[in-house]
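Note that one protein chain is taken out, while the other chains of the complex remain in position.
In this document, chain identifiers A, B and C correspond to the written order of the chains, with residue numbering beginning at 1 in each.
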Amino acid sequence: MYCKYTDRIKDECGVFGIFGTEEASVLTTLGLHSLQHRGQEGAGIVSFDGKNFHSIRKQGLVGDNFNNTDTLSQLPGKTAIGHVRYSTTGESKPENLQPLFANLAIGGFACAHNGNLTNTFSLKKKLVESGSIFQTSSDTEIILQLVARSRKKKLIDKLRDALSQIQGAYSLIILTNKKLIGVKDPFGIRPLVLGDKNGSPVLASETCALDMIGAKYVRDIENGEIVIITESGLESIKPHKQIPERPCIFERIYFASPDSIVNNKTVYTYRKALGVQLAEENKISADVVVPIPDSGVSAAIGFSQKSSIPFELGIIRSHYVGRTFIEPSQSIRQFGVKLKHSVNKSCIENKRVILIDDSIVRGTTANKIVKMVFEAGAKEVHLGISCPPIKHPDFYGIDTPNYSELIASKFNLEDMTKMVGANSLFFLSLSGTYKAMGFNERNPKSPQFTDHCFTGDYPIDISEILEINSKSND
Amino acid sequence: MYCKYTDRIKDECGVFGIFGTEEASVLTTLGLHSLQHRGQEGAGIVSFDGKNFHSIRKQGLVGDNFNNTDTLSQLPGKTAIGHVRYSTTGESKPENLQPLFANLAIGGFACAHNGNLTNTFSLKKKLVESGSIFQTSSDTEIILQLVARSRKKKLIDKLRDALSQIQGAYSLIILTNKKLIGVKDPFGIRPLVLGDKNGSPVLASETCALDMIGAKYVRDIENGEIVIITESGLESIKPHKQIPERPCIFERIYFASPDSIVNNKTVYTYRKALGVQLAEENKISADVVVPIPDSGVSAAIGFSQKSSIPFELGIIRSHYVGRTFIEPSQSIRQFGVKLKHSVNKSCIENKRVILIDDSIVRGTTANKIVKMVFEAGAKEVHLGISCPPIKHPDFYGIDTPNYSELIASKFNLEDMTKMVGANSLFFLSLSGTYKAMGFNERNPKSPQFTDHCFTGDYPIDISEILEINSKSND
Amino acid sequence: MYCKYTDRIKDECGVFGIFGTEEASVLTTLGLHSLQHRGQEGAGIVSFDGKNFHSIRKQGLVGDNFNNTDTLSQLPGKTAIGHVRYSTTGESKPENLQPLFANLAIGGFACAHNGNLTNTFSLKKKLVESGSIFQTSSDTEIILQLVARSRKKKLIDKLRDALSQIQGAYSLIILTNKKLIGVKDPFGIRPLVLGDKNGSPVLASETCALDMIGAKYVRDIENGEIVIITESGLESIKPHKQIPERPCIFERIYFASPDSIVNNKTVYTYRKALGVQLAEENKISADVVVPIPDSGVSAAIGFSQKSSIPFELGIIRSHYVGRTFIEPSQSIRQFGVKLKHSVNKSCIENKRVILIDDSIVRGTTANKIVKMVFEAGAKEVHLGISCPPIKHPDFYGIDTPNYSELIASKFNLEDMTKMVGANSLFFLSLSGTYKAMGFNERNPKSPQFTDHCFTGDYPIDISEILEINSKSND
Partner (left out) sequence: MYCKYTDRIKDECGVFGIFGTEEASVLTTLGLHSLQHRGQEGAGIVSFDGKNFHSIRKQGLVGDNFNNTDTLSQLPGKTAIGHVRYSTTGESKPENLQPLFANLAIGGFACAHNGNLTNTFSLKKKLVESGSIFQTSSDTEIILQLVARSRKKKLIDKLRDALSQIQGAYSLIILTNKKLIGVKDPFGIRPLVLGDKNGSPVLASETCALDMIGAKYVRDIENGEIVIITESGLESIKPHKQIPERPCIFERIYFASPDSIVNNKTVYTYRKALGVQLAEENKISADVVVPIPDSGVSAAIGFSQKSSIPFELGIIRSHYVGRTFIEPSQSIRQFGVKLKHSVNKSCIENKRVILIDDSIVRGTTANKIVKMVFEAGAKEVHLGISCPPIKHPDFYGIDTPNYSELIASKFNLEDMTKMVGANSLFFLSLSGTYKAMGFNERNPKSPQFTDHCFTGDYPIDISEILEINSKSND
């Protein structure tokens, strides 16, 4: 139900679109499946058959809901866009699934959004006061309402009108009865790439979606760029004042698929480099390097290769947790982390163990795993994290906890080490992080990445969000 | 999916609301159950708990969906409104279920509507052109959008603003964070009554809903009246120029529940009187009077009492058809009407039979039943209809077929008699119909009822609907 | 779960079978639909395609579960049998749905049973002790197990072997890879008729199932008869010592469909005659005769015709209760009987009312309706029951309450009258009941009907059942 006015939705998501090809919705299903790591709550596809728009949005995985002829045959047409959405809380709402759709006076308008707007509250207030009726609690609907209310004549001008009013992180894919449109925010925080499937243009959050459908990578959409794809080709406009791009560093550290390519290298390569850098900065005597699976595997391989300490699968991750046991009953919850991870004693017993993970957020999982490793007979446990401490929430589209729940925001290294229970805890330095990304150092005047989670340097004003949050906590 | 711009929904529905009592949603469930004959496609309830609105809308019967503690506990609060919706076609759409809800700048606004607007198309076009986004194909959403866009300050003024723009038949129940509001259109086409449940005001389509919850009948809402119920009492305003009321005659002939009271008499009484009048006008020698169940039972009792021909249950209706076999597979469809009706041979064989029904629309069912009765051994079959021939579609909220499908619109009595296959077919006269309703005769200058289905005399302009229909048939 | 050894299932059911016709499962679906009044808990069909048996059993109505091409295409073949089962309690068990099926050494064996065995406990004990494993708590499985364990060579001899051991009421339809078999118990307590659909033999509980599929009535299966239908025709054997038939009188009084024919008359005719007889025996001054719908309608028509007191629909029954509100939540349950019945005030107010129903079991419904009629303004309420007082439980396949819950078993007429709250309560006499059935009087030496519910004269020993019941009540 859409009654609660102050709902805020933070979500990481994936988007996909393809123009002018047979089986557009089949290819969109495959593209979304390859982007499933960006969001598992639900998925949606809107197709256009030259006359009508068709939309299906379902809670659950792409493969569970769209992998059948019945569903796909209800999505006819040569153009389609799709969206996968991250599950932020237990109560997920079907009406918040995307793509959103509206019948505007100039025709149908579907929109899929990855990112988070930062001036949602004031824009929504203004729109509602002038008579707009919102059906969702999604910030994406604000874009639709702004486009609908624009007094400009042409669709592109209406869209520019809307973009001039919103602030925040956004990669958008838009479908109309004539156009497929891709939009990236001025800083280029969330990713969006352009591909080509036998002549049909493709837009997607990551290159892995292009590989899935056998499409070629063409180029990244640039920060602040709008690409407009029609029958007559691709047009690019840049309505904003141009500024240097500043992509979210977390996409490389842990969000993107390891096989996706960013700046000519796979994400796996960056993550291994983070592990190499971590070994470079921390010389520790140990018998085995053990990743916390699956998040720590790439960095652990790098760490092992650099340190020459053997890589071992000392912790096993269940294939069957994930969709399962998400909300275990109390009688089961007491058994805690073991549902997801178990220890491989042979690799641990009487060993000095270096555990590697890609990040630490609340610290609760790390604590349980360190304890489990000691119980299996480890002599020493050292926990290495292949990025700096996360001290600040994201607010740009990744669902991070508030300040009060971020362990690194509240405690120093010594306290954190005690809390996780390890013999030592070590993080990668900020400069080491930038080195692993291929830069000599962070440029403090114009940072190469959106990295506020480590530095507190928010490129886009978040005061409205902080104000709303502080009110809702009263 | 809400993409198809030209969807027109014709529906007969039931509405209910109660203000300021414990278990408001339980009482609303019971009220809707008693109004279930007005719509079986789906039902919805919106409650207000003093702080938040809560809404549940489900396809299917009230008793199947709302009769459980889980659902009712999700609808807390002392005020609630509800709606049952008629199933017009196979493809029913969850988003068209009511009550509709919108978060307006001045707060939440829920609306349940029985009736049909006649200037939908032009109003919607204007709203969309100025930036409104419609989420449903329901004409009721137009009311919400008009209220949202009104520049008036107070809710009641916004509502008056909206009502001044709409045309058609409407009985509305509206819920805000302060008020329960009932509205009847200027002609009072669809019913709406006021009741009292131990001091709590109740609004409902029919008195049977008052009986169900043990509430007293207070009075009818008048044509063109708005009643505003708040903590401080009930206020009545009449924003329109007052004209004589002209309620839909079909409510009495076949739509309302037989135990509902209209003008101090139960609907059953009117229907029996129609049967008495029919016998008065048609003296036929026969052995038995047999109703087509259940629609013809009341009139058949009247006919039998007046004619002194014995009343017999010569046709049996299955209790298990209705929700079942609605869309039988082809292999079953060939068996036709027998799924619903069967013949009681002992009452029919070697008898002269008068069949009684309350109306004839397409004539297909009548034909099958007459045939079935002959096959069971009837010597003669005479079919009496307790209202005049239906020659014109409704357009004001009852789902009647188009002109081309109304048998009485296309054929004269002789042809119709042949088509149904009876020895004779006889209708009640228009003046007989008015007599049964308690009037000496129809007042041609100011008819006491909305009776265009018989007379073609449409009180509200329907040219916009006819124009849209003719286009969509191209 | 089939663990509880002492489960006793009492059920009234309907059975159907057809041999050697295209679309056997479609015709079986229609037959079962027409027998739906005999059981609403669930339905099942087993078909044989010349090579394999196919079985589908589903909880719920026939029309909801079997009315689709997908399901029917999974039941191929020219021969099929089916079963509808009565819902006795809230916890219904899918594995108890019929027809039951077993792969015997001589081939597949499917069986559908209407009735109740009386020596279940001792037979089951013996079979389990010798190594049989029961999968259901249904007494029908005993028949299968006895057939499976018989040392006879031929199927018919195995069946005779099994029948020689069971006691109780049973009408069976059995399907094997060669035969369709119908069986009636020695007293012929439950009904079973033979029909003909264009040369294909049909077996069914009632003639209404023959009408539904357009089959001709051939004859009743006789008490104690086995009919064996094969490609080469129909054979009849009578393995038991022949005794006079004694069908269950309740089939005519309230169980069978009003249009079904028994002894050349429709069941409706018998019920009207019961009403005539009731009026004959009870001369009461009153203004209206009002049936308690739907059970009392037929008798009320007879009563009205005999007494010349007008028949009026003074009580309206909701079409939407039945599957709905069966187990209302506590907050709704308090509103009681009104969910199902409502009063038509115009027929009641200031009137002396004779209410007619077909039977009285616990008396709770009668009490609520009498109260409701007084509240609507009746001056007097007289309750007439068109059969004698039910003083004894059935045990032969109808789900009646135990002695302690049967109002007529515990109280005399005066007390019962007070309990139901009427001015007077009157029952039809036993001899009147037999008169209405077409007999001059009950033959006490060889009663024409199984009528122990009125008389306590149980034709088949029930001591084993009484013993088990008394143990399970400890």
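Structure notes:
We adopt the following convention: a residue touches a chain if its C-beta (ideal position, glycine included) is under 8 Å from a C-beta of that chain, and two chains touch if they have at least 3 such contacts.
Note that the structure is predicted; figures quoted are calculated from it, not measured.
In the whole complex the chain that is left out makes contact with A, C.
When you scan A:45, A:61 or A:425 for touch with the missing chain, the hit is A:61.
Although one chain is not drawn, the whole complex shows that of C:19, C:53 or C:396 it is C:53 that touches it.
Contact with the undisplayed chain is limited, among A:123, A:181, A:194 or A:208, to A:208. Among A:53, A:86 or A:268, the one in contact with the hidden chain is A:268.
For the chain missing from the display, the contacting residue among A:238, A:345 or A:471 is A:345, taking the whole complex into account. In the complete complex, the hidden chain is touched by one of A:49, A:95, A:157 or A:259, namely A:259.
Take chain C: the residues that touch the chain left off the picture are 1-5, 52-56, 101-105, 108, 125, 128-135, 144-145, 148-150.
Mapped onto chain A, the footprint of the missing chain covers residues 23, 26, 29-30, 33-34, 36-37, 40, 61-64, 67-69, 72, 208, 211-214, 257-259, 261, 265-266, 268-269, 294, 297-298, 301, 305, 310-313, 316, 318-325, 328-332, 335, 338-339, 342-347.
We take it that only the chains that are shown with their structure count from here on.
With centres taken as mean CA coordinates, the chain nearest to the overall protein centre is B. For chain B, the chain with the farthest CA centroid is A.
In terms of their C-alpha centroids, the spacing between chain A and chain C amounts to 63 Å. Annotation: 37 Å between the Cα-based centres of chain B and chain C. Centroids built from CA atoms put chain B at 51 Å from chain A. For chain A, residues touching at least two other chains: there are none.
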